[in-house]
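With one protein chain removed, the remaining protein chains of the complex are shown where they sit.
Let's turn to subunit A:
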Amino acid sequence: MDATELARWQFGITTVYHFLFVPITIGLSFLVAGLQTAWSRTGNEKWLKLTKFYGKLLLINFAMGVVTGLVQEFQFGMNWSEYSRFVGDIFGAPLALEALLAFFLESTFLGLWIFGWDKLPKKIHLACIWIVAVGTVLSAYFILAANSWMQNPVGFRINPERGRAELTDFGAVLTNKVAMITLPHTITGAFLTAGALMAAVAMWHLVRRPGRDTEAFRSAVKLGSWTSLVAMALLFITGDIQGKIMTEVQPMKMAAAEALYNTEQPAPFSLFTIGTLDGSRPVWSLDVPRVLSFLATGTFDGRVQGINDLQAEYAARFGPGDYTPNIPVTYWSFRLMIGLGILAALLALWALWAIRKGRSPSPHRRSTRLLMWGMIALPLLPLAANSFGWIFTEMGRQPWIVFSQMKTAIAASPAASSGDVITSMVVYTLLYGALAVVEVGLLLHYARAGLPDVTPPPAAESDEDRPLAFAY
């Protein structure tokens, strides 16, 4: 493999890994803020216990999100210096704004929230976690604005002398229609993930530790499951709009998602395909008529361009070359994203059904054992769905790194040798693997530990030797 290929693998590995933590952080920070608000409003101690319980899971995640995010920022310069030179005038600004406007907010106020239980007035302490939550969305917005520019470059001109893209309209970059729809889709995906995590952990306790904090965990199952269900509904709506915008700005990506080789009108939606996806041999596939037309264009008889036509069109426009992304990867990642998400929502529904009207699943029933397997899968499914969503988005753009402007093949760093990139890939992969073991171990440990005992924070400003409310 050459350095470009290695750098692509590294980007894939580090990004997918980073994005295991991000959605949990985004969704859980809001849910924890909600729990603490409920405590502040009602004074009911169960909310405080849940706040502290899920807060701890949030923190274990947050640490990993922060440190793996560092790698993401540095990676553009380290592995993709030609890309950075080409787009820095545009792409760098959202990254800088993310740091200045969002990261400072998140990390500073999270520190205040963790350590400030007895040092801040109750309302200000509550505000801290809400600020963290808002910060995570701001963060997501800026990074998605940057990514969306790679999908649909706007507000720029090419300067042939400097050989780079230059910003002409920052407003256009910030209001890129791809960013505007990717943000809600990503955020709702985060809520699906965090809700699933919350519901699954709570359900585990209801079944395995009946009688302990039952009321609190019932509330958590309900909150988590409803969050996931509502999120899934919103994912459908946002995903649908996103599909139409994608068809408009990156028709090849839509064709690749469907392995649609020939332009069709109306176009059927392929549920799944058995056989080759390269279009050379006939394949057996299960199709739903006209649905792709609707997904892509909004009408049931809309015309959807196929890969072959688009390839010919791009070759005429950009010169000879292969403009088709990897079809099996795009086709299957697209389906897995949707399918796993739906499956997660169904499991959340099952959890709600299992505790309906004050019922609790009996530990002796066979269906309960099945339910527990479902609960183990519940948080994993949306995590995988998120990953496949990103793999689809990024692989579907290939061979472009910036759609229609710069090819991935020329974007890597000339100064970084294959040896450099291999070294870093091995280091990251080993480190990330080891940290995953530690992180999962800790999450399970604390998820299993159950709700903490909470003593109301002592009145502030008493004696000097009073232990801190929280210390590492």
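What we mean here is this: a residue touches a chain if its C-beta (ideal position, glycine included) is under 8 Å from a C-beta of that chain, and two chains touch if they have at least 3 such contacts; residues count from 1.
Rule of thumb we're sticking to: contacts and distances are computed from a predicted model.
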Record-based protein name (UniProt) of the chain missing from this complex, from "Branched-chain amino acid transport system permease protein", "Cytochrome c oxidase assembly protein", "Uroporphyrinogen decarboxylase" or "Acetolactate synthase small subunit": "Cytochrome c oxidase assembly protein"
Looking at A:74, A:272, A:300 or A:373, which makes contact with the chain not pictured? A:74
Residue ranges of subunit A at the interface with the undisplayed chain: 59-60, 62-64, 66-71, 73-74, 76-79, 81-82, 84-85, 87-93, 95-101, 103-105, 107-112, 114-116, 119-120, 164, 166-168, 170, 207-212, 363-364, 413-416, 420, 423-424, 427, 431, 435, 438, 442, 445-446, 448-449, 452, 465-472
